Structure formats: structure tokens, C-alpha cells
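Note that one protein chain of the assembly has been removed; the remaining protein chains are unaltered in position.
Should a chain be cited, it is by its letter among A and B, assigned in written order, with residues numbered from 1 in that chain.
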Amino acid sequence: MSKDLITLLLISPLIGFLINGLFGKWLKNVSGWIASLAVLIPFIISAFFVFPAVRGGGELKAMLYEWIPIESLNIGFHVDALTTVMLLVITGVGFLIHIYSIGYMSHDSGRARYFAYLNLFVFAMLILVLGNNYLMMFIGWEGVGLCSYLLIGFWFDRKSATDAGKKAFIVNRIGDFGFLLGMFTLFAAFGTLNFDQVFGLAETNTYEQVFGASTLIVATLLLFIGAVGKSAQIPLYVWLPDAMEGPTPVSALIHAATMVTAGVYMVARSSILFNLAHTGVVVAWIGVLTALFAATMALAANDIKRVLAYSTVSQLGYMFVGVGVGAYASGIFHLMTHAFFKGLMFLTAGSVMHALSDELDMRKMGGLRSKLPITYWTFLIGALAIAGFPLLSGFWSKDEILHNAWDSGHQIIFGIGLLTAFLTAFYMFRLIFVVFHGESRVDSEVESHLHESPPVMWIPLVLLAIPSLIIGAIVGWGGEHSAIHNFLKGVTGFVAHHGKAEHSNPVPFMIISSIVGIAGILVAWFIYRSKTPVSEPTNPLHKLLANKYYVDEIYNAVIVQPIRGVSHYLFWKIMDVGIIDGLVNLTAFIIRGIGGSIRRLQTGVVQAYVVSMVIGIIIFLGYYLFIR
Amino acid sequence: MTINWQLLMPELIIILTFILVAIFDLFNSIQKTVAAWLTIVGCAIALYVSIDMLQVGMEGTEFSNMIQVDKYSLFFNVIFLVSTILVVLISMNYLGRTDRRQGEYYLLILLATLGMMLMASGNELIVVFLGLELMSLSLYVLAGYFQRSMASSEAGMKYLLLGAFASGFFLYGIALIYGGAGTTSIPKIASAITVNATSPLLLSGMFLLVVGFGFKVALVPFHQWAPDVYEGAPTSIAAFISAGPKAAGFAAFLRIFLEALQNIQSEWIVVVTILAALTMTVGNLVAIAQRNIKRMLAYSSIAHAGYVLVGLAAANKDGISSAMFYLLIYCIMNIGAFGAVILARTEDGESLMISDYAGLGFKKPLLALFMTLMLLSLAGFPPTAGFVGKFYIFRSAVESGQIWLVIIGAINTAISAFYYLRVVVAMYMREPEEELDFHPYPSLLIVALTLAAIGVVLIGILPSYFLSPAQISTFL
Partner (left out) sequence: MALQYYLILSALLFTIGVIGVLIRRNAIIIFMCIELMLNAANLAFVAIGRELGDASGQIFVFFVMTVAAAEVAIGLAIIVSVFRHRETINIDEINTMKG
């Protein structure tokens, strides 16, 4: 029964993909509703998984089917509390974004293709979180990467879109390569990729010491490289801001709520390995540095989606701090709240773009509050949530992460995290004041048909705003004894802290982070309340930030160009054309020569064929009668 | 004497269909397509009955032990009937342009199918021979069906002369085995033969059977008829000849050699191994040198017979089941590939040169998609059916210690990718040299190709649902 549930859960987005992919041409507007239904069904099933009874106590394991009888190639799934949280986020937020897309994409001729990709993405993401081994996870991992590439470059007639798609693809390949090597290391060490077996063997210390005592360290760090690529952390974050070339709902679903959090999920899933290898501290440091770095870049960005993209990178950094310091449940908690409020903010940004004929530049907005009331209020809720305004969802999860960072003895990380929280509140409210308050700077032509979005778009906004407001309080109230911690206890509860065993009192931390968040909002109010943003940066620091620390330029000069040079001259001209092609051509030439000469035996004359048959017969008969 | 007619239900349904089609064919006023639809319906019912009997596990012998209906023969019935239905579907639009009456075309296809079913269920060498002849005689006519085409007539004549010649060897082999073992009943031969008491009569007879089967399933060096016949015959018939009859040949080949001649395995296994290696290698090498896609597919089907023969060379239970499984896959994907060739028709007839396929990926995306899928499956890329089929064949050979054969097979798979992918590359990465005017897609052909494509993907993703029936259906 539960196996059938998983099958249905998994297969319904696949069917949606097939229907839209094959018959999309004839479906017109129906395609969006089919796609939405294909995500609604898994959401309902996932909701059942919240009850442990459906999962058969703690964990549901199901071998879906045996593809080929080799252990690690088989397609098996398991559902536990961690998977359930991910499933709810993917299908819940995913469903609302699908609905929103019906309105957003209603004028696009390629919408069937769009919904087909979107369903395929959900399918791949479900495989990623449902798989019971690293190989399945990797298949899903590559699948979501492919869909992300396809959707970033969805408007393939825009060069910037295809370039961004390629950039995402290539940068992700670096990460995937790390994941792959990590997987090989695990397989060499454990002889299996099945989660249960790997973790069991790791805990009892019975595995092949491929790299001596540091086997697990190597394996976890390689896996983490994969997470860095997928979740856009330093130094591989560069693809995510560019990925905003895709349709905005895609940015909301893939590049904010779900796919980019796959890295966090992977670290949380491998929590046992990270604990044993003590590599969490690397994760936490990368995370906190990314959080700060991305937040500073968001300060100077003028493109509304880029601000949100940097904010996503920054918040992902927070999640890594959480899982890095051993507070896995807190990291996943933040993942969940972030999916709601960041998905919400992306969709409201899309709503703004929709109203302003695809305008992205915040300098050409302003005063939209009265024109787009629903958009404004929902965005405000999202911004308050991310800024850590007391009692909203982001407040609970962010505070938990900072609190745990302090408790586990990482005071510097705590400090940087707090600074980032201030910056986050600041840049978010800078965005609000510039876009929604003040004087209107909208082009008059655009202003004439300024309109609030249709219900199919604003209803999902409202539905996302509600959890952004209250979900944190509901599942996060009570710190260590909150609903989310209880729920995730079975998966990530052990070794929550390797530093102090005792928990300090959470109330001072809550007060501090509330003050910091509100301070950020107030500072933004003072500066941007009425001021028109400058069009060109003048002071050097602003210039540095606006140019994103010149990281893209540095990567281009230091990595891309030299590799291109080396590959062009050394690998292509000499190795490939000269040596490898030569060998390949020689082999092909010989094979073709043999084929050609045998071919000449085929003369077309019946008797020639008879002769070759008879010769064959005589040889074999001779073998039987005399040689044998 | 009472006869258990239930046991022979699929065969009887085919005969009944044959009679119905023959009667309807007498009336000129009735639409031409009625014959085809009747054939499809008859085969579909027979297919349903066969699957049902397979699930129930109905077994038994009939006609004084001359017919043996068991899961093995029923599984092969499924292969034959699936192939026949697909072939009839791809034939309807293909023949639609000619103004001839088509009743006899479908009558002959039905007769050939009946012959194949007899071959798979023959428990007696003579029944196998009769089935073989029933099938072959129908195919000779079908190969020469386009009387106005020189190539088709030539194909028919070549097939006839060489086929009859090979039948002579086959029959003489039966006679010698009759002399050596004193019986032609397959189970009785098995008990009559012991390892030590082998007469030259028996060995020569056994060897002549290899020649006869070798011709029917086109093993090197008895393969040379195949490319000429495939090229000249109507494309739908080339698809038919390459699929069902080959499976039928293997059905009898496996049953006779692994049941009747099982005790003298050591005598034939060397020859079969050599034939398998030779067939795979020559088939693939010569396929590379082809420019005509029908000839290329002909050589490719020769090579595939080599892969199936690896299953026989493995000579174990897994070998049989994987060969059965592979034949099912092979029939679907090969008919699919020929169907895609039919799809690529221009005003001048079929476009058969591989160079004609340049640029089709964008001009005819659906056609290119079908063709690519079938070729990838033939080449054995995961996750298509071709991959899992090869995987199980080679695994069975590894289990029985035929490592060298597997290595040769693996090398051959790599070689074969070269010429299959060449077509794919031409379709997607080459500019067409001249603008060809392609016909619009005929609907039934699309149906057939969609079915084949679903089959190829489904078996590739869920192999166990199709492999396990084969595994429980072996006669060993």
C-alpha cells in the first residue's frame, strides 16, 4: 500500500511531463492545469507521510523495482521524516508556483514546453529526495540540473538566457564532479552506496581505509563540493544570479525554494558521515562567508531579481551554517521557512514585472504600493520574514541557527551571522522602499496599463504569505522541544552538538536578533524613505559592490581564458586532432577496410552464395568427421 | 481419440482468421483494408489467448505427442503475434498506394505466422520441418510480392533458391538423425542419445541441422541471402522476415539442441560458439560499409542473430531465457527501425540512402525521434530495451564460462554503435545535400511506431516484468 503511494507520488509528475511533452501542442491553456494537478497529487500523498503511521513507524522503505540485479543499481526509495519535510516543500510550494505560472505564462506560446519541463523538474527532485542510495540521489541531482539548464534557457532566442543556462550547467558540472568523486570514494570504502549500509558501516568503523584515516574526511569534502555547486556557495555561486534569466516562477521554484537547497539536504542526509569526519566546521565557515559576501552584493544591486538571487545565496549560506555546526534540524527548518518566504518574494517580483511589462530595474519603479496592493502586502510579509522580524517564520529558524552556532562554540560565525542578519534586513527594506514607496519613476507608457495581477496569480501569493507569517511559530515554538525538532529527531537528532552539551537560554538570542533585524529595517527607512536611488555608483566601495567584487571578471581572466587557451592548443590541436583523432581514424579505416573487403564477397550471384555456404559446410563437416 | 482443442487455441484462431480473410477477399466490393483489420483482430485475439494460457500455465501434448504446447511455445507465440501485428500495421499505409488487391498479402502473412507457431511448438522434427516450410514458402512469395519491381522478383528468386537448398540440408539432417537415433521425436531422441554412443550418422545429421537453422536465422557463412532479400523485398516484408521467422528459427534451434541433443552438448558447442563469434563480427563489420539503410539493417540483423546465438552457446537455463527475452526485444526494435524507414518516403519512392537522412532531425522531428530511439536500442544504449537484452545475454554467457565470446560480443557492440550512430548524427548534425520532398506521416504507421517505441522504452525501464515470464518459460 505505501509502496503504491510512493509509485503514485513519483509517477504523477512524470505523467504530467509526458502529457504536456507529447500532446502539449493541442492542450492550449489546459496544460498548466494538468501540470498543477500532477504536483497536487504528490502533495496530498506527502501530507499523509507527516503521520508516522503511514510511514510504518519511523521510516518507510520500498524497493520500487529491480532494474538489473546489481545491488547499487536498483531503484529503491525510502521515506523518513527528513524526506517528508523535503517532499512537502517541493510539492507544496511547487504546486502554488505551478498555479501562479498558469497566469504568468498565459501569453507565452511555449507554455506546454514550459510546464513539461516544470513537471520533469518536480519528478527529478522527487527522485533526489526519495532515493535510498547516493546513486539515485545523483540521478535526481543530474536531472534537476538538466531541467534547471532547460528552464534558464527557456527563452532561447535571448542570447543572455542561453549564456546563463550554459554558465549554470558548466559551473554545476564542477560541483557534480566533486559529488561523483565523493561517491566513488564511498563506494571504494564501503562497497555500497545504500544510505543505511554506508551509515551503519561508518558508525561501526568497518570499512576499507581508502585514504587511510582521512577516508571519511575526503569523502565528505568531495560530497560537499557537489553541494557547493548545486547550492551556489563560495566559490561556485556565480551561476545563480545569472540564472535569473529564466521565467520568474522558475527562479522561485528551482533557484530559491527547492533545487538549490539540494546541497543542504545532501549534507543533512549524510549527517552521520559529517559528524564522524568532523568536517562540519568547513561547511559552516563556507556557509557564513557566503552569507556575508552575498548580502553585501545585494546591497548595491539594482535588478529586483538579482537582489533576491543574492539574498537566496546568502540564506543558503545560513542553512549551511546550521547543518555545519551540527544543528541539522535547524538547517532544514530554515530551508523550509526560506522556501515559503523566498518563493513568495520571487513570485511577487514576478507580479511586479508582470505589471510593469517585464521591467527589472528598481530605479524605474517606485510608488507601486497603491497600484499593486496585494503584491505590496505579500511582499512586505516576505521581507519581514526574511529580516527576522519577531514571531514571523524567518525569525525562528534564523535565530535557531545563530543560537546553535554560539552554543557549539563558533562565536565568530555567530558574529558574522548577526552582521549578515542586519544587512539582510537592510537590503530587503531598501528594495521595498525603492520599489513600493516614494515617487513613481515608471515610464508613462508603462504606467498607463499598470494593473494588479489576475486571481490565478495573487491567490498563490496569499497562500504563500500565510505560512511565511505563521509556520515558524507553529513548528518552531519551544526550541529543542518544538514540533520540527521532534519530527526530525529520528533522522538528525543524534550528536546535535559536539561542543557544549548544555543549551544556553534562547531568549537573549531572540532579543538580540530581533533588535538587529529591526535596526536594519530602520536604517533602510532613514536612507531610502524618500531618496531616489543614485543611477551610477560614485564611491569606490559602492562601485566594488555594484560590480559584484569583479568575481566574474576574475574567473574569466584566471580560469576561463587560460583553460580555453590550453584546451585549444594543447588538447585540441595536438592531443585531439593529432593523436587521438589519428588513432581513431586509423582504427575506423582498418575496420572499414575489412568490412569493405568482406562486402566484395557479396557478389549478388546466387551461386556465389551457395559456394560460400558449401565451403562453410565442408569445413565444419571436416571438423566433425576427422579432426574432432 | 479426443483432441484437446483448447490447447491449440491460438493456432486455431489464426486458421479461422485465415479462412475469414480468404472469404472476404473473394468480394471485390469490400474495402481493401478489411483484410488487414481482420488480420490484426485475429492476431490480437490469438495474442490475448496466448498470454492468458501463459499465465494460467496451460501445458500439454497433442496429436500423438507431435505438438508440445508449453510456456516456451506460448512465449514465442507472443513474440510472433506481436511482430505480426506490428508488421500488418506498418504494411497498411505502405501497400495503400498500390492498386492491387491485398488479400493474399495478409493471407500469406497469416500462413507464415502459423508456420512459426508450429515451429515453436513442434515436438517432432518433422513438425518443425513442416512449420519451417509453411513459413518459408509464404515468405518466398511475400519477398517477391511487388511483381512489377525487378528487385522484388529477384529477391524472391534468390530467397527461394537458397532457402530450398538449405531446406534440403535440413531435411537430410533429419533423415540422418532418424537413422542415428531411431526416432524423430525430440524427447525420445534425448533419451536415445548417450554421450558415449554417438554414431557418425547422428553427428552428421546434427551438423546438417545447424546448417539448416543457420540459413533460416542468417548465421555467417549462411547469411548472404539476407541483405539481398531485405533490400529487394517490400520494406514491410523485410521487417517481417527479419523479426518473426528469425525468432521461430531460434525457437526450434534452441529446443532441438538443448533438449534433443543436450547430451552431446560438447559436440556442438564449439561450432555454435564459432558461428556466434563469426556472425557478430562479420555482420557488424560489413554493416559499416553499407550506404543503403535497408542493407545496413540487414547486416545489423545478422549481427543480432549472433548475439542471440551467444545465449545458445551459454547452453544453460539463463541462456535460453535471455535469448527468448532478447528475441522479443529484437523483434520490436527491428520492426520499429524498418517502420521508420517506411516513414521516410519521398515522391520517388523510399529514400534508402543513409545520406538522404541528413537534416531530418529538424525537418521531420517525429520520424527522427523514432529512428533514433530504435537505433539507440539496437546499439544497446541504456536505458533502452536493447541494453537490458544484451546485458542478460552476456551475463548468461559469463555464467557458463564463455568469457571470450562475451569479450567479442562487447567489442562488436562498440563497433555497431559506430554505424547506428552515423545515421543519428546524419539526422541531427548534417545539412541535407538536396531537398527531398517527404510524404506526410501516415497515421497507422505512427501508431505502430508509437507502440514499438513504448515497448522499447518500457522493457528498458521495467525489464523484470518481461524477463521473468521468459525465465519461467524455459523448457529446461
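Methods note: a residue touches a chain if its C-beta (ideal position, glycine included) is under 8 Å from a C-beta of that chain, and two chains touch if they have at least 3 such contacts.
Treat the numbers as computed from the prediction; the structure is a model and nothing was measured.
K.L.:
Given that one chain is not shown, which residue among B:E11, B:D25, B:E231 or B:D356 touches it?
P.N.:
Checking the options B:E11, B:D25, B:E231 or B:D356, the one contacting the hidden chain is B:E231.
K.L.:
Of B:L171, B:I186, B:I293 or B:I393, which sits in contact with the chain we cannot see?
P.N.:
From the options B:L171, B:I186, B:I293 or B:I393, the contact with the absent chain belongs to B:L171.
K.L.:
For the chain left off this view, which of B:T184, B:S242 or B:Q402 is in contact with it?
P.N.:
That would be B:T184, which touches the missing chain.
K.L.:
Pick out which of B:V21, B:A36, B:L81 or B:L160 touches the chain that's been left out of the picture.
P.N.:
In the full complex, the listed residue that touches the missing chain is B:L160.
K.L.:
Just the residue numbers, please: which parts of subunit A touch the chain that's not shown?
P.N.:
Residue positions of subunit A that touch the missing chain: 599-600, 602-607, 610-611, 614.
K.L.:
Touching the hidden chain in the full complex, which residues of subunit B are there? Just list them.
P.N.:
Looking at subunit B, the ones touching the missing chain are residues 126, 129-130, 133, 137, 140-141, 144, 147, 150-151, 153-158, 160-161, 164-165, 167-169, 171-172, 174-176, 178-179, 182-184, 201, 227-228, 231-232, 289-290, 295.
Just so it is clear, only the chains that are shown with their structure count from here on.
K.L.:
What whole-Å value do you get for the distance between subunit A and subunit B if each is reduced to the mean of its CA atoms?
P.N.:
Between these chains, centre-to-centre, one finds 48 Å.
K.L.:
For subunit B, which residues are in contact with subunit A within the complex?
P.N.:
Subunit B reaches subunit A through residues 157-158, 161-162, 165-166, 169, 200, 203-204, 207, 210-211, 215, 221-222, 224-225, 227-228, 267, 271, 282, 285-290, 388, 391, 415, 418, 461-464.
K.L.:
Considering the complex alone, what residue numbers of subunit A touch subunit B?
P.N.:
65-68, 588, 591-592, 594-596, 598-599, 601-602, 604, 606, 608-610, 612-613, 615-617, 620-621, 623-625, 628
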